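A single protein chain has been omitted; all remaining protein chains appear in their positions.
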Amino acid sequence: MNWFRDYLLGPQSATHATEVDSLFMFIVYLTIFFFFFNGALIFYAARRWRRKSDREITPHITHNTKLELLWSLIPAVVVFVVFFWGFKGYVSAFIPPNEALEIVVTGKKWVWQFEYPDGTRSLNDLHVPLNRDVKLVMHSEDVIHSFFVPRFRLKRDVIPGRYTELWFRATQPGVQQVFCAEYCGKGHSDMLARIFVDTPEQYETFLREGDEQTRTMPLGELGRLVYENKGCATCHSLDGTRGQGPSFKGIWGHPADGSDGKNYVVDANYIRQSILYPQAVVVKGFEPIMPTFQGLLREREILGVIEYIKSLQ
Amino acid sequence: MGTQVSNAAAGPERSPFLQSHFTEMVQQFDAAKIGMWLFLVTEVLLFGGLFVGYGIMHASHPEAFKAAHHHLDRTMGALNTIVLLVSSFTMVMAVWSASVNKKKLVVLFLVLTILLAGAFLVVKYFEYSHKFHDGLLPGKFYTHQGDTVPGQFLFFSFYFMMTGLHGIHVLAGMIALTWLLRRALRGDFGAGYYGPVDLVGLYWHLVDMIWIYLFPLMYLIS
Amino acid sequence: MENVSSATLHGSGHAAHHGDYLEDPKGLRSWLTTVDHKRIGIMYMWSVIFFMVVGGLLALLLRLELLTPKQTLITAEMYNRVFTLHGAVMVFLVIIPGIPAALGNFALPLLLGAKDVAFPRLNLFSYYLYVTGALMALCTLLLGGVDTGWTFYTPYSTTTGGGVTLMVLAAFVLGFSSIFTGVNFIATVHTLRAPGMGWFEMPLFCWSMYATALIQILATPVLGITLLLLVMERVMGVGIFDPQLGGDPVLFQHFFWFYSHPAVYIMILPAMAVISEVIPTFSKKTIFGYKAIAFSSIAIALLGFLVWAHHMFTAGMSLFAGAIFSFLTFFIAIPSAIKVFNWIATMWRGSISLRAPMIYAISFLLMFTIGGLTGLFLASLATDVHLHDTYFVVAHFHYVMAGSNLVALLAGIHYWWPKMFGRMYNDKLASVGAALVFLGFNATFLPQFVMGSRGMPRRYYNYLPEFQGLHIASTIGSWILASGLFLGLAVLIASLMKPKEQLARNPWGGRTLEWETASPPTTHNFDEPIALRHGPYDYRPVEEIEASEGVTR
Partner (left out) sequence: MASYAETHAVTGPKTYFVILMLLIALTVVTVAAAGINFGEWNVVIALLIASAKGSLVALFFMHLRHDKFNAVIFVTGLGFLALFLIFTLFDVNTRKTVLPGNLKAPILEFPGAPLNKPVQPSTGTALGEALPATPAPPAAAPAAEHK
């Protein structure tokens, strides 16, 4: 019946998942059993004892203590089993092992930011080594978010003013989807991230140079990727509509009015400055809300963005 | 509640105060009393939420709460406690007077209760205006200068929410008491019918009781 | 308590004849100022149906939007406002007042053999509070809507714009409306039972209503204060829920769920109340395990207070608290199971007629089984960590709220319709409606379990393409569901167009007291003094009842 489990839950990609899944499937079968059991009784009764005449008389049965006890005890036993089973899994998911690799996660509307022990940062892409315990220490800068990895069967809220933690050990190489599971406003459903489960070597390279793509892609395409994955898209549109920030369409080479009354030409330097020191020049009519991407974008990625904006005429 | 005059079914032996869906005064009185007590329970839980919030915030910022409560005037608080206690006494006397058919005394005690309630609010007014003057206000309106312990505004958030809600209840009580007074002057209440006095009395005692807890929690936590 | 019965029900010297309550007295004014529990119940019922249609149309809009990933019809902001309004309307304006205030008001005094509820004017006041709250909730649309979700979690709700304050105050007002209904019902059950009707001779509807009222009184005030605190937080920045000011945002969740978990039993207990009436009537057989059902209602009401934080297993609660709340949550399953099995046992060896109310009741049994058992996935810690805030939860609560409660509401409306209006609807068509509702409902929400367990989070405007197939299935299901519901409503309204017939007092052959008065009842409910001749579910022939002593009178 593994196909059934996989259909309902999707593949298991972390150690924690096996335990959750077997409990899940147990309750699934329980539910199916009781649904058909009750259903069968009801339909049998409704057919067998269909009212045939207006004068039909039914037996006067008021209660039956034995039966009553039976159907209190059976559910009682079942739920105790389920409780302890679930509790066991929860405890093991709650308490991180000691030598876990620690990554600090910051949630904010509507991006995820990851900081590795060596100070490397990445946005919306989390790289973790395969088969190694990883502990995420998470907090939020605005409202409550929730870090949810379906394939790991894990989730924990990310709360402002406090840290929460979540640990896992990924068992499958590849990419895992992360969702924000606590409602956080307009961009809630786009507050996605990906976990790249790397081999140790890949992980090392990532820390040094960024991932494959960053290293090899053509600049313009890399820029587009940055635009899509690093959260630019939440604020900047490509079609000229005004978002939280100005649209990128057609700004290259044109003057932009700063709110300080001066005009600036949008060129490579200006864009680099906008990304690294966004508050240096605030475009007129916009709030100074753009976060700095210093330390989040590698040099090549910034070049990519510049190239990409150039292409958006 | 419980005071509608039935015009449909007023037979000679039926009290004019008995509503048509009840059979006897006892039944109506019992129902009204249960209703009132249930309502009081909801009041307890309503205030209770604030008490729980207060308790948890106090536990997480004990220093701030302790420092902040020194801004309150204990004498005023104690005075007000006594005013309310006495008003509870006059209220219960009003109920008693009605039950033994002393209609004049009912009026007297109701008037006293209303005056005491007024006195409570006057004292509260002075306390509040003093706080306003010093900028000891809730939440973001807090502008008091020269605090050494941070976070004292939290205490004042609770101070104003709790005493404010209590004050609203005192006001509502005064309105109810005035209504009773009007009916008492008309001579409605006597040994045979004094349900409303009793019920408003219960409400009034609850307001008193809440203050009994507010007083030490606000004024006496050193 | 018991000696209330010393006098006859009607007291002395009451006016001899009253007309049908719908017509006597006539006129809109007389309706708007009425203190008659039946009229108030009817007004509640139409209001609830109105809001059900509003909430339902919003739901259809949600489903339509989810037909494709990205934008189908409306923008993300719109979507967030729509699901908030859908949730708030359905919870606060439809389900919570639905059975207690509409059907309960109409039926409870009749079932008890009383002339009215204990505080008729409070009852009317509570209706106007409801209307006020409803209008306030709708007015939030003018302020740009509310986009917090019906749970109003801080700090999102303290920082977002729009009409949050107004919506929260609306919920506050509605809460008091619900409290007053509860106060009224408890006092009524205690003081106005027909002469000679002991606690265990009350119909089970009354037990369940009583249990509901307990929750309404004990939990709703906490919601009130929670909402006030939220308003204060928004207006004054008092700090209790704001981490920047030293508060704790998770504390809000405790406050909110202390009410809102018991509130789900405010929703389901009345549904169980209706089912406990419908099943014996259409099985023509005594209810099985009267006391077990009665006490399990009370047990559910009380246990319901011990489990609220099961909505917070992933919310950064401590391990210890998680374990306690999970453990306690499972206890609720036991009284629920007792009820389900007792109802099935009632049907066993009965004489079952599958009329529309009974079809709804059977749908209830099936869907409550699914809805309740999927609660176990969520109550269990390890699985809830995976399922929390996914469509699995959405499907769970639609199975219990829409699939069980709404369906029970429909069962009740169909059951008491002839009593309310003295007219019978077309039972064939109504049954078709009921069957469509059952099919459509499952088609809508079964796929949601699967997408949920595969990881589709809730409150998502946009989703990954891999979920589209299931979303399409669900959207199509919602159309079937809607057609069933609209058919049901049309059938009921059509029956009102017919000229009034002289309908039998007891079209279903029920045994409870409401069937002993005219259909529709007269203004004062009963014309003759009530004499209890048998228990509420005693289907034995009269001679046999008279011959037996003991259990029944």
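Going in written order, the chains are labelled A, B and C, and every chain counts its residues from 1.
Heads up, the rule we're going with is that a contact is a pair of C-beta atoms (placed from the backbone, for glycine too) under 8 Å apart; a residue touches a chain by one contact, two chains touch by 3 or more.
Predicted, not measured: the structure shown is a model, and the values here were computed from it.
Engineer: For the chain that was dropped from the view, give me its touching partners among the shown chains.
Structural biologist: Result for the missing chain's touching partners among shown chains: A, B, C.
Engineer: Per the definition of touch given earlier, which of A:16, A:139, A:224 or A:298 contacts the omitted chain?
Structural biologist: A:139
Engineer: Could you tell which one of C:79, C:106, C:207 or C:258 touches the chain left off the display?
Structural biologist: Looking across C:79, C:106, C:207 or C:258, the contact with the absent chain belongs to C:258.
Engineer: Tell me, which residues in subunit A touch the chain that this view leaves out?
Structural biologist: On the side of subunit A, residues 102, 104, 108-109, 117, 137, 139, 141-143, 160-165, 185, 255, 258, 262-265, 267, 269-270, 272-273, 277-281, 287-292, 294 touch the unshown chain.
Engineer: For the chain that got dropped from the picture, name the residues of subunit C it touches.
Structural biologist: So the residues of subunit C touching the unseen chain are 1, 155-156, 158-160, 190, 218, 222, 237, 242-246, 248, 250-251, 254, 258, 305-306, 308-309, 312, 316-321, 324-325.
Engineer: Spell out, residue by residue, where the missing chain touches subunit B.
Structural biologist: Given the touch definition above, subunit B has residues 25-26, 29-30, 33-34, 37-38, 40-42, 44-45, 48-49, 51-52, 55-56, 59-61, 74, 78, 81-82, 85-86, 88-89, 91-93, 95-96, 99-100, 139-140, 142-145, 147, 150-151, 153, 191, 194, 198, 201-202, 205-206, 208-209, 212-213, 215-217, 219-222 touching the missing chain.
One rule holds in what follows: only the chains that are shown with their structure count from here on.
Engineer: Distance-wise, how many Å sit between the C-alpha centres of subunit A and subunit C, to the nearest whole number?
Structural biologist: From the centre of subunit A to the centre of subunit C is 34 Å.
Engineer: Compute the distance, rounded to whole Å, between the mean C-alpha positions of subunit A and subunit B.
Structural biologist: Using C-alpha averages as centres, the distance is 50 Å.
Engineer: Give the residues of subunit B that touch two or more other chains, as numbers and ranges in rising order.
Structural biologist: Nothing qualifies.
Engineer: Using the touch definition from the top, which residues of subunit C touch two or more other chains?
Structural biologist: Residues 248.
Engineer: Show me the residue ranges of subunit C that touch subunit B in the complex, using the header's touch definition.
Structural biologist: Spelled out, the residues of subunit C in touch with subunit B are 4, 6-15, 35, 114-116, 118-122, 179, 182-184, 186-188, 190-192, 217-222, 224-226, 228-229, 232-233, 236-240, 245-248, 251, 255, 524.
Engineer: In the complex formed with subunit C, which residues of subunit B make contact?
Structural biologist: 1-2, 4, 8-14, 18-24, 26-27, 30-32, 34-35, 38-39, 41-50, 52-53, 56-57, 60-61, 64, 138-141, 151, 153-154, 157-158, 161
Engineer: Under the definition above, what is the set of subunit C residues touching subunit A in their complex?
Structural biologist: On the subunit C side, the touching residues are 76-77, 80, 147-149, 153, 155-156, 159-160, 243-244, 248-250, 283-286, 288-292, 313-316, 319, 322-323, 326-327, 330-331, 333-334, 337-338, 340-342, 344-345, 347-354, 362, 365-366, 369-370, 373-374, 376-377, 379-386, 388-390, 450, 453-455, 457-464, 538-541, 544, 551.
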